[in-house]
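Every protein chain of the complex appears in place save one, which is left out.
Chain IDs A, B and C follow the sequence of writing; residue 1 opens each chain.
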Amino acid sequence: MGNTFGNLFRITTFGESHGGGVGAIVDGCPPQLDISTEEIQFELDRRRPGQSKITTPRKETDTCEIISGVFEGKTLGTPIAILVRNKDTRPQDYDEMAQTYRPSHADATYDAKYGFRNWQGGGRSSARETIGRVAGGAIAKKILRQVAGVEIIGYVKRIQDLEGVVDPETVTLEQVESNIVRCPDAEFARSAIERIEHIRRQGDSVGGVVECVARNLPRGLGEPVFDKLEADLAKGVMSLPASKGFEIGSGFAGTLLTGSEHNDEFYLDASRQIRTRTNRSGGIQGGIANGENIIIRVAFKPTATIRKEQNTVTRDRQETVLAAKGRHDPCVLPRAVPMVEAMVALVLCDHLLRHRAQCNTLKPVEPIN
Amino acid sequence: MGNTFGNLFRITTFGESHGGGVGAIVDGCPPQLDISTEEIQFELDRRRPGQSKITTPRKETDTCEIISGVFEGKTLGTPIAILVRNKDTRPQDYDEMAQTYRPSHADATYDAKYGFRNWQGGGRSSARETIGRVAGGAIAKKILRQVAGVEIIGYVKRIQDLEGVVDPETVTLEQVESNIVRCPDAEFARSAIERIEHIRRQGDSVGGVVECVARNLPRGLGEPVFDKLEADLAKGVMSLPASKGFEIGSGFAGTLLTGSEHNDEFYLDASRQIRTRTNRSGGIQGGIANGENIIIRVAFKPTATIRKEQNTVTRDRQETVLAAKGRHDPCVLPRAVPMVEAMVALVLCDHLLRHRAQCNTLKPVEPIN
Amino acid sequence: MGNTFGNLFRITTFGESHGGGVGAIVDGCPPQLDISTEEIQFELDRRRPGQSKITTPRKETDTCEIISGVFEGKTLGTPIAILVRNKDTRPQDYDEMAQTYRPSHADATYDAKYGFRNWQGGGRSSARETIGRVAGGAIAKKILRQVAGVEIIGYVKRIQDLEGVVDPETVTLEQVESNIVRCPDAEFARSAIERIEHIRRQGDSVGGVVECVARNLPRGLGEPVFDKLEADLAKGVMSLPASKGFEIGSGFAGTLLTGSEHNDEFYLDASRQIRTRTNRSGGIQGGIANGENIIIRVAFKPTATIRKEQNTVTRDRQETVLAAKGRHDPCVLPRAVPMVEAMVALVLCDHLLRHRAQCNTLKPVEPIN
Partner (left out) sequence: MGNTFGNLFRITTFGESHGGGVGAIVDGCPPQLDISTEEIQFELDRRRPGQSKITTPRKETDTCEIISGVFEGKTLGTPIAILVRNKDTRPQDYDEMAQTYRPSHADATYDAKYGFRNWQGGGRSSARETIGRVAGGAIAKKILRQVAGVEIIGYVKRIQDLEGVVDPETVTLEQVESNIVRCPDAEFARSAIERIEHIRRQGDSVGGVVECVARNLPRGLGEPVFDKLEADLAKGVMSLPASKGFEIGSGFAGTLLTGSEHNDEFYLDASRQIRTRTNRSGGIQGGIANGENIIIRVAFKPTATIRKEQNTVTRDRQETVLAAKGRHDPCVLPRAVPMVEAMVALVLCDHLLRHRAQCNTLKPVEPIN
């Protein structure tokens, strides 16, 4: 029962890497939203393998089909089922993994939990499951943009020790998409590509940090005390494959400051709106959005599956050595950008609906048509 | 509807800082568990204010009463209601805050969300709401210990730039409780106390990092793809007041390594159990516990409420200057330790029940008595 | 985890008949709602024992205390905790029941499920647990009345074979409260009182049917396909103690008609609103409110606990004979009326919030203050 995310705007995903396909059911979507297969495909294309020389060469077009919930180009308010068939599967590449556990991969723990697993290409633990998230996130983004002009933009902030310079206040999707690393800092992008290609040639992998900003979010979203906005954002991105850490606003570095240095002073802007001069809070105070930009960072570890030889064990408890075959990303970061954006969009859209349900209710009900 | 946490082992908390009291309902607790008021009080005492010279001087005994769900010292399987009355309230200390928003506190966002708030002492956004969590966590700890010998031990790892040396493999509760900072490293504790007292005299505050280890956790807990164990742990601790960041295992530092450096190689131990030589995974692979120690870290910002003057605004949109009155912690870290432990216990206990429900079911049902 | 009801407007109840008390946490209540202890107490007084000669003589004032969530007479949007202490407990009356199972009562099944129970007065299976429902329902009613003028009125429709004549279109609370049976039909009420007193003297009990109408409900509430409005109403009332059946609109009798006889023809009323000429649908079509009156009926069995001797068994598996002591209702119907109303109110209020969340969302967000 861990495959549903969200309370009101809710996705349920399904699918293994090498089964019949993957996808998602989106339930709770407001009716009468214009949505097209193309809008969903746009985000899936940002996520798909084989998109550049620094991603896995697995050739999947990840073409999506909307099975239900949309009629004449508009959402019906009923569940939206989205299906992506698996195409370029090579189960034979994984024969060895039926027996041999990849270090720091989910092979061993899936066996420990379920006593059994689809060993072809990672099964359910493959990053391929994120297709359902990205598809659902595309719809969430559309709602957020249409209702409140919310923009959600992710980018690669770090690859190992290389760090890009990006201004979250102004960064655009076009800038992010201008190179295959997905970071607007061109110089950083060049170094990062070099690093990734170098590491790939070594049969190894690298990790890094994705930063994501949400702009124009209405004040008030977030549901204390457990469903604080940062708590649900943390859960959302920490459920992505390979994530190891989460920060909101000042994050771990904020612990080095004193309160008087860290606090975001309030002031009144030209239109007498309450604003903060700094944004160490990352747009959230007390678990509730304060109208400033939401800024988070997510750490992704280096890909576990590598060609380099590693000591490991088999399912039947023999020690052995593994040099993984199959087609893998030397660095997940560029493809993780749309995944992080999707999870942020899903959380914010769910909280938009939740906030409205509780806090906009004591008014007369208006007919919908 | 954000005041319930957990799926099967589930707490619902209530209460404001200056209302009639705070507490929790624990639903889903297994029946026939021995539990006493004293066991819950023990954890509440670790959390309560006024416990040492480096915490707030507010005098609250935080005495808990079990209203329901326990009979003749054993749980009934029905909801366990726990109530702690508020005693040492001084609403007059907060008169100014009815109007003036504390920077980086929840005053302004509660007003933005609900249009209204209990301004006395922070209301629902006060850390006092964590009493319900700690009470529920005490019961969760008992279950985990009894069923599987799980030990959950938190400690202060950093205060600003001061860092303690602690071995998560061996650290004990007694060591943690041996000083008022809640860190077994005595030298670090001395420096930290000095730092906190210094900063308090300045009317300022500091933050830091709590580390928490869970030992002896059975393999298999965790529910991919959204309710991965690290995702629920992240949500749990990021819902605590003042938290700004979360790490599991290698965390952000792990992004500096290559895959071959980062991966935890498998081996067979003396009893032919599958183990990992290192634990950069922090005890979780693919969202599922692998039987190694769970290790997390949580960043807490410096307390927002400080005596130092700060620029801010009022509810009716006037710019002003605030020097907060009231009784506040110069550093939340020592009191945050039992809070982090409680959230970890709640997550692990819920996942213990969830795992058993799905994965231990295809066996004949045994009568309970 | 079966003690929470509702998705957005959500109550969690607690308490045993003879423990420290009973009550509820109401989470998700819209902020800034005027609510007083008196309004809640009014409904509790309709439910409490000892209110008339045809109810149990147990003397409980059922005085409620609001512990949290209300400030200066208004809801805060935070959880509302309501506590009612148990006063007139007589555990000694139940000594025999520690061992002897009452036929058709929950004694045996609680032991079968939990291996253990609070045998004093029924414990959690006592109708006393409905105090939390009625308290939560009082708040739900207030919201429904304030937002949309919704009126929810229940009444006793049948006692055994005696049936009252009531017009659901026009019946008022005052009429219902005009006699101790809670049925506006005075003649029926007289016969029913006579019947109940007669049956009580025999040490026996009777059952009957409660009917409940909800008027002025906005069209559109209800969430197909599983959370259809009638499905959630059915669940709500079938979770009440002693309920054995549920009908919406034409109910079981409707199965005797043909489609052309049963269908509710549409027409346009004077204000060109779409209405139905008949209401065999009971106000719901396809799981969604159509704007006509919601009409349901609930069957309640005769009280299980009776003074008459019955064959039964003991916990340690001996056959025996039981003539129950303790103070019991000879007929639960009059006290069931506020319980049914409460469950209907909880369901409708939750669905009001749910409908607004999904279907009123594609509009600009308005600030709450």
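A few remarks follow.
The criterion applied here is as follows: a contact is a pair of C-beta atoms (placed from the backbone, for glycine too) under 8 Å apart; a residue touches a chain by one contact, two chains touch by 3 or more.
Computed from a predicted structure; not experimentally measured.
In the full complex, the chain left out of view touches A, B, C. Considering C:234, C:294 or C:345, the position touching the chain not shown turns out to be C:234 (whole complex). Across C:37, C:61, C:99 or C:160, the residue that sits in touch with the chain not pictured is C:160. Note on the undisplayed chain: of the listed residues C:1, C:98 or C:180, the one touching it is C:1.
Remark: the omitted chain is touched by one listed residue; of A:49, A:69 or A:184 this is A:69. Mapped onto chain B, the interface with the missing chain covers residues 7-8, 28-33, 77-78, 143, 146-148, 218-220, 224, 352-354, 356-368.
Contact between chain C and the absent chain runs through residues 1-5, 7, 13, 101, 103-106, 108-110, 112-115, 124-125, 129, 158, 160-161, 199, 202, 204-209, 219-220, 222-228, 230-236, 238-239, 241, 243-252, 254-268, 272, 274, 276, 280-282, 284-291, 299-306, 308, 310-313, 317, 319, 354-355, 358-359. Along chain A, the points of touch with the absent chain fall at residues 1-4, 7-10, 12-16, 19-23, 25, 27-28, 31-32, 65-69, 71, 74, 76-81, 83, 111-118, 123-124, 367-369.
Heads up, the rule we're going with is that only the chains that are shown with their structure count from here on.
Over half of the residue numbers found at the chain A and chain B interface occur in both copies, marking it as a same-residue contact. As a whole-number value, the distance joining the C-alpha centres of chain B and chain C reads 38 Å.
Chain A and chain B have centres, each the mean of its CA atoms, that are 26 Å apart. Residues of chain B in contact with at least two other chains: 1-4, 7, 13, 112-115, 124.
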